[in-house]
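In this view, the complex is presented without one of its protein chains, the others remaining in place.
Which chain is which? They are A, B, C, D and E, in the order written, and residues in each are numbered from 1.
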Amino acid sequence: MTENKLVVSTSPHIRDTANTRKIMLQVIIALAPATIYALVIFGLPAFWVLLASISGALLGEFAMQKGRRLPVTLSDGSAFLTGLLLALTLPPELPWWIALVGGLTATILGKQIFGGLGHNIFNPALVGRAVVFVSWASYMTTSYFKSAAIGIANTSAHQHIVDLVSGATPLAAMKAVYDPAGATFVPQGLNASNYYKPLLLANPWGCIGEVSALLLILGGLYLIATRIIDWRIPLTYVGTVAVLTAFTGRDPLFYTLSGGLLIGAIYMATDYTTSPLSSRGKVIFGLGLGLMTFLLRFWSNNPEGVMFSILFMNGMVPLIDRYILPRKYGKLRCAEEGG
Amino acid sequence: MAPDMNEAWRYFLLFFGAVLVYNFILIRFIGLCPFFGISNRLETSIGMGISVVFVMVMATSVSWVVWNYVLDPLGVGDFLYIPAFILIIASLVQFVEMVIKKTSPPLYKAMGIYLPLITTNCAVLAAVIESVRPGFFKMNIAYNHTFPEALVFTIGVSLGFALVLILFSAMRERLDLAPVPKFFCGIPIAFIAAALYSLAFMGFTGMFGL
Amino acid sequence: MFRYVLSLGLRLTLVCLVAAIGLGLTYSAVESRIVEMELEERGKAGKEVLAPLDAKPQEIDEGELAALQEKFPELVSVFEGIDENGNLVGYAIVVKGKGYSFFTMAVGVDMEGKVSGIEVVQHEETPGLGGSVVENSEFLYQFIDGGPEDFVLGEGIDAKTGATMTSRGLTDGVNYTLEIWRDITLKGGQ
Amino acid sequence: MSKTLRLFHRIRGGIYPPRNKHFTRERPILKIEAPERVVIPLQQHIGTPCKPRVKKGDEVGVGTLIGDAEAYVSSPVHSSVSGKVAQVAPQPHPLGGDKLAVIIENDGLYTPDPSLRAPYPWREMPPEEIRKAVRSAGIVGMGGATFPTHVKLSPPSDSPIDTVIINGSECEPYLTSDFRLLVEEADLVVEGLNIIMKAVGAGKGIVAIADKKIEAIENVEATARGTGIEVFPLKTRYPAGAEKVLITNVLGREVPSGGLPMNVGVVVNNVGTSHAMAHYFAAGLPLVERVVTVNGSAVVNPSNLMIPLGTSFSAAVEACGGFREPPGKVIMGGPMMGLAQYTLDVPVIKGTSGILALSVEEAGYRIPTEPICIRCGRCVDACPMNLVPTYLASYTHAGKWDELRRFNILDCIECGCCTYVCPTKNPIVQLVKTGKAELARMKRREDKRKEELAAVDAEGGGDDGE
Amino acid sequence: MDWSLVWKALLALAGAGILLGVVLAMASRRFHVEVDPRVEEILRALPGSNCGACGLPGCEAAAEAVAVGDAPPTICKAGGPDVASEVGKIMGIDVESVIPMVAHIHCRGGRSVSPIKAIYQGVNSCRAAETAMGGGKACPFGCIGLEDCADVCPVNAIAFDDDGIRRVNIRKCTGCGLCADICPRDLIEMVPRYQATFVRCKSRYTGKKALQLCKVACIGCKRCEKVCPHDAIHVEYGFATIDYGKCTNCGECVQECPTGSIQLWVEREDHPEGGEFVLPRKRKKDKKKGSEEKGGSSEETAKAPMEPGDIGSGDTVKEGESPDEQGEGGFDTGSKSSQAC
Partner (left out) sequence: MGDRKSATGELTNGLVRSNPLLVLMVGLCSALAVSTKVENCIFMGVAVIFVLVCSNVIISLIRRFIPDQVRIPIFIVIIASFVTIVDLTLKGYFKPVYDRLGVWIPLIVVNCIILARAEGYASQNRVRYAAMDGIGIGLGYTAVILIMAVFRELMGTGQIVLFEKTIINFGTSSMPVIFIMFPGAFITFALLAAALQWYQDRRKPEEGGGS
């Protein structure tokens, strides 16, 4: 190359060491314990789902970038993370081909078609999930773990329901407890507090990523501590749900631990590309998410509303980003003017 | 008190359903042409949104009167409702345009250009037909075609229209900066975004039993 | 100026006149047909669900229907099933119901309260999910000859996996018609 | 009250880059000689460029006026050596482009200009005289912006100045010149502060120093004891030294958007400026030399040097033992805000606070050729001006000028925090600079168009000119 | 037949017709607003693409401005002379005299003739490079070559060859002037369509220094000034400028220029760009070598100042050329390919 020529560029001439790949890697690390634990509990079927979802995501990304003759950026880890997060939100016994289609849709329809990393408007993993959820609703609502409870968290009352109804998650069971009129079955002798322990430690009746709230929270704390994610979105989101559920006489702890709320709040609502940029915007985003999830969980057809809430609020982000800016410097005039 | 509360709740549901659950654009596919035509700039969308709310409410009010006091009593509603309603909308729009052009030029600058677009917007006609003429209302809720009901419904519908229009234009302004694949530039990508947003709106299906 | 406006108005009016005459004529030509179709359409469901009883549907009079509707808001219409001999052998009751979304169903009930036939007239269930249930006679067959006691999902009636909501909605709908049937026959008995 | 405000009203953004000051921190200021030929650009300040006052063949001495301009916002230029003017011609300028400069053959004698004399003791001079003296000494802001100091010292009567802050934060990595001045010549700096306070009629003087520079703080505290001058320890963080940030952190006041420090009753001056001023009033020598930190991994012997203006960068590096390896990038100033040079033939000017030579390796990271953003929001959090930097970059790239104004691009101080933290290395600052330049061009064009239209109107005809 | 229905329908619809007609007619008189009919007409004459090249928010604004007299009928540069004359007709102003303009770029220093001074890293745009010491090319006055002008041109009239020499396709150029506005070095000038003689350099340096920075620079020797029979060319600020009003395209200066900075544009029917620059060897304004190949303007013919040895190795670090240690960062730099729509 040009020997001895100096480089000219604009300032700054030094950069932080962070880069996209490292960030994605951190998130994957944060998710690793929960993922591994889930594989231990659910076994091979979940592994196939995981594999299919991740390969689908990678394949989608690769195909689109090759097709557009762009540099292929699989190595930045974002497509892998998308696939991983998608898998974590799928039921463990889903046919692998649905997971594959989910992964493909996530990166193609959810991300690359908008121009790739940083340009998508909706959370790719959730786009993938929503598409397969709507397309194969029966699989998606019935492919839950069916065998007996695992040692650590034996809730015989729930086990009874699982035997009775396919796809009864704790949320569905509690929906039946609270709104027997609109429910498909009425569980007997079940109480929200029965669920605390299994939800925290080992919950086999849900999506792959929901096995242990504790591991999810630990991963979240790690991400917050390493400043990968901002605490505002998870906190306002979970907080709003908790407050609203408590306000309407339901059990807030149960509703924060169960379903996709934690994984959604910590890992999906915080997705950089599809959440607001400013701190104030993030708070508003979190509040909106909380409200939507609350409404959808208790009054819509489905027992869970995290996915639709996040997608719905993703659509609001461009507007939030446009009007909710950081407080402009220079608005506050001379605080000490009096003296 | 209790019946009043029920009544209020019913009106709330009517409104809620019209805005979100039965959103005209994303769920009912009504009013798409101006939606995709206009939603590429935020300022325009806001102007259009306001104009639509205004025109829809006026059109429904007038049509309600015409239906209940002219067409229906005469027994000619069944075959005259289409020309009657569309004529009402067209003349109303033209009338409003003339009035604000004369009385408030700034308002005309803000709203005037969208008014002609509204005449040819099926959202207005659909809102009028559904709220006024029996047999077209879709929601699963008691609806007796009374004036207040028609009004609440129309306001809901038009606000739902405006809401999605505005959200969408912000979205499209962001998409303008994105390196979208060449053949998806412009209209196709807007449709993809609409698809995904309607997917999100599907979460509302059956909400509150609507 | 005035003449100009007059001429405009006249021409517009003329077009309106022609249109009105045309439409009026068309309407009066098809009106009877429309009414007929509507009747037939409404009767069709009744006819089908009453077919096992070899009966023809005949709509009950409006006042009676209105009185029933007061009590049962989801009720759409009621037909009496009249056999060749002119005897009342059953009822066809059309109600609205809610599964994942909504549907309108007709249920034929004989004088003992046994279900003679079920037909989903119109529905907006998800195709492939609830949709396949409402169109699936297998599920609906479970009700035939049941009654007059209420059906219970899970006990005698098996829900379709993945479409519990639709199954439940249908079961509720049938139970609702049975309730209406009880109301009618009780009154009739008195 | 003010104490609590100080606690609560702080600038939120900012970054902690590796400071890399240890190479030169302990190295005393070394005075070096000028090379054979010095190149003194006629523009070393913001404002109207000077006109040459000498021509080829003229004899000059140290401190001889060689360039000046009539304009108020301007500052004269003096010779830093004695010798003969070889040429007056455009020369590469460290701020970019080629600008007119006076090239002087150094005779190595450093004969002072005969007309130089020590000015009156400043304590007896009215503010007006002080300002005149400051101007004739060619003193400009040495914090980097090179704004003529006499202008800064003339606040309009409607914005009275109550506080003067000496900016000793030196938040840029690698640079230690201000620190060395505070350690070695604190008395001159404090003296300079007193002069400034007198010139603007301020009652309060503060020296703000980063809290890690303990020697400097102690030294200044000792010097200033009893004078009523305060030392304010700043939290060490970049860009603590940026004027607006400094004022907010020290006084809890916010400079209004588009405004100047004087709008909130403050004047901020650099340590070097203050030192130069005191030096002038004491010795009578105009601004002809300055302290420069020569640093970076490509330099054999990083040092703090007192360098005569006009000395080429290569001579300055030579004085530090030359290069350890061929440099990849040579920067005038610090790594966060400095300007990359394409040649070492550029001279040291009044605004050269440092010369930084980075190795090929350090210079070689790849910068994207267009904005790339994953919307992580780090830039938003880092921006001390509370802007949304990523939008500024994207909108510039897309040519959406209205949006740029909406997002207050003109408030950007180009500190580089956003670009530093960005995980995708988005070249935000470059695009911001481009966007600002483009807005300025547009404004100029608009003005011209209006003028033309007015001219057409004046001619009184809708004629069909070009 | 139910005639009563027909009568009622008649009543209703005719009534509605009359009522609406009367109301609207009355309203239109009562609320009549006087608008200049010419606005409508002008609007119709304008292209209606709302390109904004005129500096106004859109065609409608332009039409209003023209009607009120705030803008000349020639305001729409994008529309060209046809539109101008039509608008002129509406306004009753004769604009026959309007000469169509095209863009001309006053620099022909490709990478091979102007050595590189540094490696530029940063945004792929001339205006951005201007903030980083003007990019990598040696001449501080010449074309940076990062194609901002080509990007902004709505009709793709500007093309770059491999050497970074730019040409305007005068068949495509509509004379909108957007490129002239955008060039950070003010190298693009709007010139009369039939002007043929151009100074293709704007270097303020003179003599040797100028040649050091670029081998085809105008050295400010003033020989052209002396030979021009019409007093149409002058050296100012170190380079020659032609007064197109006086220039007759006689070509005297072209012959005289020692560095080949002044060149003749020759129209060619068959040339895809509408013509090309030539540098006649002798006093012959003929078209030699109709070389069609890219970048093959006949410049080499005269004093071919190019040495094959120093074909510039990329003076700007574009994608893929530099040490790929950031590949892990995972962003793409696929320059123009990933632009927004």
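Annotations
Note that in this section contacts are C-beta pairs under 8 Å (C-beta built on N, C-alpha and C of every residue); 3 or more make two chains touch, one makes a residue touch a chain.
The structure presented is a predicted model; accordingly, all values stated were derived computationally and were not measured.
Here the missing chain is touched by one residue of B:L115, B:I155 or B:L199, and it is B:L199. Within the whole complex, the absent chain has one touching residue among B:L20, B:L71 or B:A126, and that is B:A126. Touching the chain that is not shown, out of C:C16, C:I93, C:A106 or C:L140: C:C16 (per the contact rule at the top).
Checked against the full complex, the candidates E:E60, E:D151 or E:E256 give a single residue touching the omitted chain, namely E:D151.
On the side of chain C, the interface with the absent chain consists of residues 7-8, 11-12, 15-16, 19, 22-23, 26-27, 30, 33-34, 37-38, 40-41, 122, 126-129, 132, using the contact rule stated above. Contact residues of chain A toward the unshown chain are 101, 109, 131-132, 134-137, 139.
Residue positions on chain B in contact with the hidden chain: 26-33, 36-37, 78-83, 86-87, 90-91, 119-122, 125-126, 129-130, 136, 182-189, 191-192, 194-196, 198-199, 201-202, in rising order.
In the analysis below, only the chains that are shown with their structure count from here on.
Chains that touch both chain D and chain E are the following: A, B.
Between chain A and chain D, the least number of touching-chain steps is 1. Chain centres here are Cα means. That of chain A falls 44 Å from that of chain C.
Averaged C-alpha coordinates put the centre of chain B at 30 Å from the centre of chain C. Those residues of chain B in touch with two or more other chains are numbered 76, 79-80, 83, 176-180, 205-206, 209. Multi-chain contact residues of chain C, defined as those touching 2 or more other chains: 19-20, 23-24, 27, 100.
Pairwise, the chains that touch each other are A-B, A-C, A-D, A-E, B-C, B-D, B-E, C-E, D-E. Interface of chain C with chain A (complex): residues 100, 126, 128-129, 153-154, 159, 161-165, 168. Residues 70-71, 74-76, 79-80, 83-84, 87, 91, 94-95, 98-99, 101-103, 176-180, 182, 185-186 of chain B are the ones that touch chain E when the two sit in their complex.
Within the complex, the chain A residues that touch chain C are 137-139, 141-142, 164-167, 184-185, 301.
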